[in-house]
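All protein chains but one are shown in place.
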Amino acid sequence: MIKGDEYRERIAKLKPNVYMGGKVVDRFDPRMLGGINVMAGTYDFALDPEFEEVGVATSHLTGERINRFCHIHQSVEDLLNKQKMTRLYSQEVGGCTQRCMGIDGLSGISVVAYEADQKYGTNYNERFLEFMKRVQSEDLSLNCAQTDVKGNRPWRPHQQKDPDLYLHMVEKRSDGIVVHGAKAHNSCSSYVDEIVVIPTRFMTEEETDWAVAFAVPADWEGVTLINASYSPTGRKNLHCPYETVGIGHSITVFDNVFIPWERVFLCGETELAGKLALLFALYHRHSYTGCKAALSEIFTGATALAAEYNGIAKAQHVRHKLAEMVQIVDLIYAAGIAAAMNAVKTDSGTYVPDTNYCNAGRMFAGEAIYGEYEALAAIAGGLAATLPDEADFLNEKTGPYLEKYIMRHPDIPAEHQHRAFRLFQDMMSSAWGGHKLIDALHGGGSPVIEKVAIYRDADLEHSKNIAKKLGGIPFEGSTKKLSRKFLWL
Amino acid sequence: MIKGDEYRERIAKLKPNVYMGGKVVDRFDPRMLGGINVMAGTYDFALDPEFEEVGVATSHLTGERINRFCHIHQSVEDLLNKQKMTRLYSQEVGGCTQRCMGIDGLSGISVVAYEADQKYGTNYNERFLEFMKRVQSEDLSLNCAQTDVKGNRPWRPHQQKDPDLYLHMVEKRSDGIVVHGAKAHNSCSSYVDEIVVIPTRFMTEEETDWAVAFAVPADWEGVTLINASYSPTGRKNLHCPYETVGIGHSITVFDNVFIPWERVFLCGETELAGKLALLFALYHRHSYTGCKAALSEIFTGATALAAEYNGIAKAQHVRHKLAEMVQIVDLIYAAGIAAAMNAVKTDSGTYVPDTNYCNAGRMFAGEAIYGEYEALAAIAGGLAATLPDEADFLNEKTGPYLEKYIMRHPDIPAEHQHRAFRLFQDMMSSAWGGHKLIDALHGGGSPVIEKVAIYRDADLEHSKNIAKKLGGIPFEGSTKKLSRKFLWL
Amino acid sequence: MIKGDEYRERIAKLKPNVYMGGKVVDRFDPRMLGGINVMAGTYDFALDPEFEEVGVATSHLTGERINRFCHIHQSVEDLLNKQKMTRLYSQEVGGCTQRCMGIDGLSGISVVAYEADQKYGTNYNERFLEFMKRVQSEDLSLNCAQTDVKGNRPWRPHQQKDPDLYLHMVEKRSDGIVVHGAKAHNSCSSYVDEIVVIPTRFMTEEETDWAVAFAVPADWEGVTLINASYSPTGRKNLHCPYETVGIGHSITVFDNVFIPWERVFLCGETELAGKLALLFALYHRHSYTGCKAALSEIFTGATALAAEYNGIAKAQHVRHKLAEMVQIVDLIYAAGIAAAMNAVKTDSGTYVPDTNYCNAGRMFAGEAIYGEYEALAAIAGGLAATLPDEADFLNEKTGPYLEKYIMRHPDIPAEHQHRAFRLFQDMMSSAWGGHKLIDALHGGGSPVIEKVAIYRDADLEHSKNIAKKLGGIPFEGSTKKLSRKFLWL
Partner (left out) sequence: MIKGDEYRERIAKLKPNVYMGGKVVDRFDPRMLGGINVMAGTYDFALDPEFEEVGVATSHLTGERINRFCHIHQSVEDLLNKQKMTRLYSQEVGGCTQRCMGIDGLSGISVVAYEADQKYGTNYNERFLEFMKRVQSEDLSLNCAQTDVKGNRPWRPHQQKDPDLYLHMVEKRSDGIVVHGAKAHNSCSSYVDEIVVIPTRFMTEEETDWAVAFAVPADWEGVTLINASYSPTGRKNLHCPYETVGIGHSITVFDNVFIPWERVFLCGETELAGKLALLFALYHRHSYTGCKAALSEIFTGATALAAEYNGIAKAQHVRHKLAEMVQIVDLIYAAGIAAAMNAVKTDSGTYVPDTNYCNAGRMFAGEAIYGEYEALAAIAGGLAATLPDEADFLNEKTGPYLEKYIMRHPDIPAEHQHRAFRLFQDMMSSAWGGHKLIDALHGGGSPVIEKVAIYRDADLEHSKNIAKKLGGIPFEGSTKKLSRKFLWL
C-alpha cells in the first residue's frame, strides 16, 4: 500500500501521450489535476484509521494487507465492504472515486479467465493471477476501457464498414497479439498506471477477433489518449475541498498496439467475451450502489443546507422533498446490500453480486439524478445560476453591495451564504455540473440498459406461474419459492 | 402448532358480536369465508415441508417449535425469515396474509413493556411474557387494533369534543381498567382469537388516559364488530384459488369494556405509548416489504401473462414496463433485507429493523401500486372491464359466441384466455379490486406518513455536514461514516 | 328534439336481443337502468335553458334546431361548443355522457363518404346525408361500434386463422351486403336506437372485405348484444344523483347480418377505412377533452371535499395536490380548445380538430387518471374502503355507534360525512369504481395509442431542422413557422 504522493510520482514518469485542446499535454496540466487528486485520495484514505475497516483487505493470493481497490471479492462481506468504502470515499470527494473501474474489470476477468481455462484448456487464469499479484504489490491504479465507439448502432461489430469501430485483434503472433481500434468515454485513463481493456458486448461466431481482453500500461507504444477534463471552477479566496476534484475522459486510441501474451486474458472466446462484458457491468453497477448513494446524499445535504439558509426548512413541501431524497439514498444503498447478500460464489472463488438487485439499484439511481438536480435548484433558487463571479465580491465597490444583499438570516455570516451558493453553482451551473449530470445518467450504464438487463435476467415465468396458479391455469413447477436469479451465470 | 381446521373450530366457538349489512351474522357467513380461509392458510403453510424453513421458529421462551407468527424476533435472521415467509405466503394467497398484524403489535409491546418496567418499576413485561407463552402454546391468531377514529384531525385526543374519538381508559379499578372508544379499519378482527389494542400516536401529558395497550378475546363483553368484507366474485365453473380469499375490516367498538390487569401492557406511560405506536408501524412496514413485494410480483406476473396472451410480449414498451415492475419488486424487498441487516437489539432482547429502510421500502411500495394497476390494465386491455358474466359463457346461444371471439393466439385454449381475463377482472374491475387498491395505499401507513417518518428519522445534519465540508463551511463532527439512524430508539 | 322519456319509450319497443348473466334480459332490467338514465339525460339537458347555448345546434341540412349530439361540425365554434357541452353534461352525470360516440362516428363518415364519392364515383354521401336527416329529425341515440375482437394481435385481419375476428363482409348482394363478426367494448349498445359500425384500423389491399362502415338498428336481425353493466351501489336512504347513473358495454355479435345499401357508407375502400378509423378516434378524443376534464374536476372536487371534512384542507401538501389536479383539468381542456382553434375544414364542409392537440390532451388525461384516484384515496383515507354497509347505519345497535364514530368536525352533520364517504366508496371501492378506472384509461384509446398517433402526426423534420439550424447543419425549408400538423388529412 502506497501513499497518494507515491502514486503521483509514478504518474509523473509516464511518457506523454495525452492530448487536450489540440496539444500534447503534461499529465499534471492544471486541467487534469482534479482527477489526479481524487485518485490520490484513494491511496491516502486507505491509510486513514477512520477508514481502515473498509479500505484495507487481505489478499487471498498473498495474505498481505492490500488496498481494497486491488482485491478480488472472496465473500459477501467483501462485497458489503466495498460498497461501504465506495460510499464513504465518495462523500469525501463529492462523487466518483474513480478507482473502482479497474478492480471491477479485474473481478470480471477473474471469473471468465478461470472458466476459459476449464473449458478450453487455456492458461489465462495463471497469467491473470500473476498480473493481480503485481497490481496488489505495486498498488496500481487502473481503469477499464470497455465502451467501443460502435459506429452505426444497428450494425454488429463485423458488419461495420470500418471494422475498427469496435476494437479488435488484427494480428496474432507467437509473442502476443496486435490490436486496433478505440475506446470511448474512457474515464481516468490519463492518470492511471494501466488500462484494462474488455469487450463491450456479446460477440457472435464471426467476431472472434473482437473477443479480446488485456491490460496495458497507460503510456504504451501506440496508445493515444485524447482527453476532455472537467473540474469545478477554481476559487480565489473561498478555498474548499470541492475545488480540488475533477475527472478526465478520453477517447483512447489503439493504433496497432502490440500486447504480449502474459497481458492477454481472453482472445477469441466469443461466449466469454459477452459474459465478461456483463460481469464488469454488474460489478460496476454494484459500485454505483455505493457512490450514487453518496452522490444522492450530497444533493440531499446541499438541498437541506439551501433550505436552512433560505429560511424555508420547515415548509412542508421542503420536508417532503427531503424525505423523498433520503428515500432514494436508502433504496439505492439497500439494493447494493441485497445484491451482496444474494451473491453467488463462482468456480473461480470470486463472489458475484446478484444481478437484478444491482440493476434495480443502478437504474433507480440513474432515474433519480435529474430530479435531484431539480430539487436542489428548486430549493436553492435562481441565485445558484445568477451568482456573480467571486471577483465581484472582492471589488471594493461591488463587494460591499454583494455582502449586503446576499444576506438571508442575520445569524448566518455572509461568507457562509456565499460559500453555499458558490457550491450550488459549482454543482449545477457550470461545465462541471452539466457534465456530471450526463455522467451520472450514463456512467456504468444508462437506465434503459439496466431495463434491458433486468428484463433479461428476471424469472418472469415464475411470476406468471404465481398468476396462473391464482387464476386456475395449469403451469409447471412450484410457486413456493422466490424468483430464481442469475439465469446466465 | 395447530392446523387450519383447528383454528376454524376455535373461531366457530366465539360468541356472535359481528354485524354486517344491518344484522348480527355468523362468523362463517359466506361473505366472511375468504378472510377465514386466508387466516387458516397461515396454520397449514407452517406444516408444509416446502415452507418449514421460514414458517417455523423456536421459542426463546420455551424452546418449543412454534408458528413464526407467534415468535418475537431474537436475531437478524428472524427478521429475514419473517420477511421471506410473508412474501412466500402472500404469493399463495394473492396478497395480504392477514396474520402479521398481531405479532407486529406484540413485537412492539415486547420492547416497551420491558422498558416501562425498567423505568417505572411496573410489571408489564412479566404479564406480557405470560401472555406470549399462551399465544405460542395455543397458536393463537391475533390482529392489532391501532387506528382510532380520530374525530377532527387537527385536534389532539384530549381536545376532541367527544373524548371517545380516541379510545381511552374511563375507570381504573383494583382488578383492571375499563376502556371506551372505537378502532377503525380493524382488519381481520371478525375472525381472530384475540385483539391486541395499542395507541395510535404520541400522547401528551394531558393524555395519560389515552395511553393504554392491552389484549382481549375477540368476543369479549362490550366489544362489537361492525364489519365490511370483500372477496373476489365467486365462480360457477372456473374455480381457482383466487376465488377463495377475502378480507374483513371492522369498526371495533369498545363500549365500557373491562380489561383485567394481566391483559394490560401499558397504562398511562404517555412517552412509551408513542414509542409503541411507532414500533408497531415499523414492524408492520417491515412485513410490507415482504407482502408488497409479493403483491407487486403478482401484478408483474399477471401483466406478463396478459402480454403473452395478447401476443405482445415482445413489444419493447411491454418489456420495458415489465422490467420496471421487476425493479419495483426488487427494491421493495431489498429495503426489507437492508432493514433487517441494520437491525438493532434492544434491551429486551427483541430485534428492531432499521426505520429508514423500512419506511423507504413501504413508501416506495405504496407509491407504486397505482402504477401497477395501470400497467396491468394498459396491457390487458379493456376486456378486463367489459368481460361478460361467467354465466354468459355457459348459455347455449352466447357461450359459443364468447368462446369464438375471446380467442387470441389459436394455441392458447379459450378457457385459459377466459380464466386469465376473469382473474384480471377480479383483480381490478370489482369491489374487491377497487378496495384492494386503497388497502395497498393505506395499509401499514400511507406514503405521506412514511415521508413524515423518514424526515423525522433521517440524520440530515450529517448530510448537511458533507455538503458543508465540500464547500468549506465549518461544521461539527466527522463525515467519515454513514448516516446515523434510529435517532429515537 | 325529444324528451328523455320519449327516448325511453322508443327503447322500450326494441326487440329483446340483449343477454346478461346467462339470460335474455329486458332493456329495462334494473342493472341497465343507470345507462338509460344517463342517455335520457342528454335529451333533457338540451331542453334545459341553462344549457341551451351549448346543447342545441342548427342543422346545416335542414336549418332546424337540433340536439347538438345530432350535429356535424360546421365551424370552430361548433367544436368549442361540443367540448363545452360534453364537460357540462359530464359534471351532471359524474362522468361519461355516453352519447358522443355516435355523432363522433358520423362526423368521421361525413368526411370519408364525401371523399369516396369524389374519388371513386360512389354515392355514399347522398345516403349518408339522408341518414343524417333522419338522425336529426327523430333525435336518434346512437353508439359507435369500432373495436374488433382482433384475435392474435400481431396478425393482420386477413392473417387470422378465423377471418371473423375482425368484422367483415361475407356477401355482396344487389340490395345490400352481409356482414359477420363481432365488436368488443361496445358501450351503450344495449340502450341506443342504432349502432354505427366502422373499421378499427388501416386495411391493406387484401382486406377490402374488412373495409366496411354502416348503421343498423340495435335490435336488427342477427345482432346479439352480450352485455356487462356497471352502476354505483344502490342506496337505502341516502339517495343521490350518483346512484342513478351507470353504463353497459357489450360484445356485439353480427351473425350474417344483412345491411341494405342505403345504410352502407363504405364498402371496400381500404384507404378510407383507415382514415375513418383515425377520424372517429380523433373526434372522440376531442370529446374526451370535455368529459375527462369534467371527470378530473369531479375527482378534484371530491378530494377537496375529503380534505375539508377531514380537517386538513390547509395542509400544504393537500393544497399542492389540489393545485396539481386543477392543472390537469385545465391542460386537458386547453388541449381541446387549441384543437378546435386549429381545426381544418375538409372538402365535405366538416370541421376536423387538430390531431396532435387532441391526442396530447387525451393522452394526458389517460395518464392522469390513476393519479387522481390515488389523490382522492390518499386524502379521503382508508374509510373509503372500510365503510360499513348503509344498513349498519340503520340498525338500532350499530347505527348510533357509526353516527358517533364517523364524526370529524362537529359542525359537519354526521349524515353529510356519511354521504361524502359513501360517494368516495362508490367512486373507488366498488365494481363500478374499479371498472371506471380501466374505462378512463382505455376509452377513446389508451395513452400508448395516442403516443403512436402523436409520433405519426408530428412534424419531427421541422423540429430537427430547428436544431440543425442552430448547430449549423444544412437542412431544407424554413424554420420560421410553427410545426405543420395534419400530415394525413
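Note that the chains are named A, B and C in the order they appear, and that numbering of residues resets to 1 at the start of each chain.
Convention: contacts are C-beta pairs under 8 Å (C-beta built on N, C-alpha and C of every residue); 3 or more make two chains touch, one makes a residue touch a chain.
Model, not experiment: these values are computed from the prediction.
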item: Among A:36, A:182 or A:304, residue touching the chain not depicted; value: A:182
item: Among C:209, C:269 or C:297, the residue in touch with the chain that has been omitted; value: C:297
item: Residues of subunit A in contact with the chain not shown; value: 19-23, 147, 149, 151-155, 161-162, 164-165, 182, 184-185, 224, 226-228, 249-251, 253, 255, 310-312, 317, 370-371, 373-374, 377-378, 381-389, 391-392, 394-395, 397-398, 401-402, 404-410, 428-431, 433-435, 437-439, 441-443, 446-448
item: Absent-chain interface as seen on subunit C, which is shown; value: 48, 50-51, 84, 87-88, 91-92, 94, 238-242, 297-298, 300-302, 304-305, 308, 319-320, 322-324, 326-327, 329-331, 333-335, 337-339, 341, 356-357, 359-361, 363-364, 416, 419-420, 422-423, 448, 450-452, 454-455, 458, 460, 462-473, 478-483
item: Residues in subunit B touching the chain absent from view; value: 315-317, 320
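Just so we're on the same page, only the chains that are shown with their structure count from here on.
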item: Chain-level touch network, classified as line, ring, star, complete or other; value: complete
item: Equivalent-chain rotation between subunit C and subunit A, CA atoms, steps of 5 degrees; value: 180
item: CA centroid of subunit B to CA centroid of subunit C, Å; value: 39
item: Subunit A, residues touching no fewer than two other chains; value: 320
